[in-house]
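Sharing a structure here in structure tokens format.
Up next, subunit A:
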Amino acid sequence: MTHTLLVLSLMIANRSSAVAADRILIGEVGSLTGAEATFGDSTRKGIDLAITDINAKGGVKGKKLEVKVYDDQGKPEEAATAMTRLIAQDKVTLVLGEVASSRSLAMAPIAERNKIPMITPSSTNPRVTKDGKKVRDFVFRVCFIDPFQGTVMAKFTRKNLKLSKVAILRDVGNDYSMGLADYFTAKFKELGGTIVADESYKAGDQDFKAQLTSLKGKKPEAVFIPGYYTDVALIARQARELNMKQPLLGGDGWESAKLYEIGGSALDNSYFSNHYSTDDPNPKIQNFVKRYKNTYGEVPDSMSALAYDAAMIAAEAMTKAKDLSGEAIRQILASTKGFKGVTGIINIDQDHNAVKPAVVLRIQDKKPHYVTTISP
Partner candidate 1 sequence: MKSVIKTEPVLEGKEVTMQFGGLKAVSHFNLVMRPNELVGMIGPNGAGKTTVFNMITGVYTPTSGEIFLDGKPIHGLKPHRICHQGIARTFQNIRLFKELTALDNVRIACHTHSSSQWWQALLLTSGHFAEETRITRHAEEFLNVLGLSHRRDHLAKNLPYGEQRRLEIARALATQPKLLCLDEPAAGMNTSEKVALMELIRKIRDDFDLTILLIEHDMRLVMGVSERLLVLDHGVTISEGTPEMVRRDPKVIEAYLGLEEAVK
Partner candidate 2 sequence: MSEFLQHLVNGISLGTIYALIALGYTMVYGVLKLINFAHGDVYMVGAFGGFYLAHLLGVNDSPSLPKTLVVFVGSMLICGTLGFLIERLAYRPLRYRPRLTALITAIGISFLLEFGFQLPRWSFMPFDFPPGPTPRFFPELFPRTIWFNIGEVSISNYDALALGVAILFMVGLEFIIYRTKFGVAMRAVSFDPNIAGLMGIPVDRIISGTFILGSVLASVAALLVSISRPRIDPIMGLMPGLKAFVAAVFGGIGNVPGAMVGGLILGLSEEFVAGYMLSSFRDAIAFAILILVLLFRPEGLFGRITTEKV
């Protein structure tokens, strides 16, 4: 029985392609299907665009980059299998992914064990790069971590908006949302504000009015909703339908053209933190947005921008590294300073987190507008 099994699996394994000499294979694990497919989709588009750009400029060390993508259906155990297969069978040089921390956490130990660098574009949980007290040598990220973004919004709300009573509506099944909400709460209280209510929802819900109605009863001056745009747009609509006129606050999970399309005018006078502003005149950003629009016919969301940067940082590290060994690339990645990405100037700190300023944007007339920049 077990022998048959082994033969079967070896048959699968033998389809693997040997890496040709004139190209470098990098891996990507993403949720291309399943409940979080939309994020995997954006990430993939961002990475593909970056690879096209890199190869147009001659690739890395004179070789073209090629991406091997595996779907994980949004399941951690699938992410682990995909990661293992990329490293052991496809022999990739480096892995990009995953969007969600719960899946990156399943992949990180495998990267560590096999000494293959892994860059996650948008996993914000601190534990992804730092397991307990020990920093994972081969795991990096290009996004904010939960403590930073939660703190930024708390500071902004308390100091810039001068609000003191805020309610929270968090996605209970999503570690990103939980992390942001927790750090926001801590910082906001520290700054002398009060959290008047803390309710939760579940991603994919159709109806949020129950929670919103009880939040409304507590009369908050603003509502912090650290979720993804897929739900936030509906939440905003339903809040306005309940005659709640407070500003809504959020994080980089909001950034998407779909937010404005679905949410419409309900989002007016809301604020969220992000890596960049699409109306920033910086040519790097404008160029990215334009090319993304031309290629995919839609405005990039924060996932695609982060994915683009992750691929770009990876390419730069591979170019600078003395050879393509995991260790060499890792060292360059760990010492990244002042990388000019779409999502800001990225420095990698000793915990392998990206340190970069956050911008706060205000939504008006279905468009985000730059308000301020908050440095770490």
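List of remarks:
Definition applied: contacts are C-beta pairs under 8 Å (C-beta built on N, C-alpha and C of every residue); 3 or more make two chains touch, one makes a residue touch a chain; residues count from 1.
On how the list was made: all candidates are chains of the complex that A comes from, given by their letters.
Note that the structure is predicted; figures quoted are calculated from it, not measured.
Looking at subunit A and the listed options 1 or 2, the chain it touches in this complex is number 2. The part of subunit A that touches candidate 2 in the complex is made up of residues 32-35, 37-38, 40-42, 172, 199-202, 204-207, 209-211, 213-214, 216-217, 230, 233-234, 237-238, 241-243, 258, 261-262, 298.
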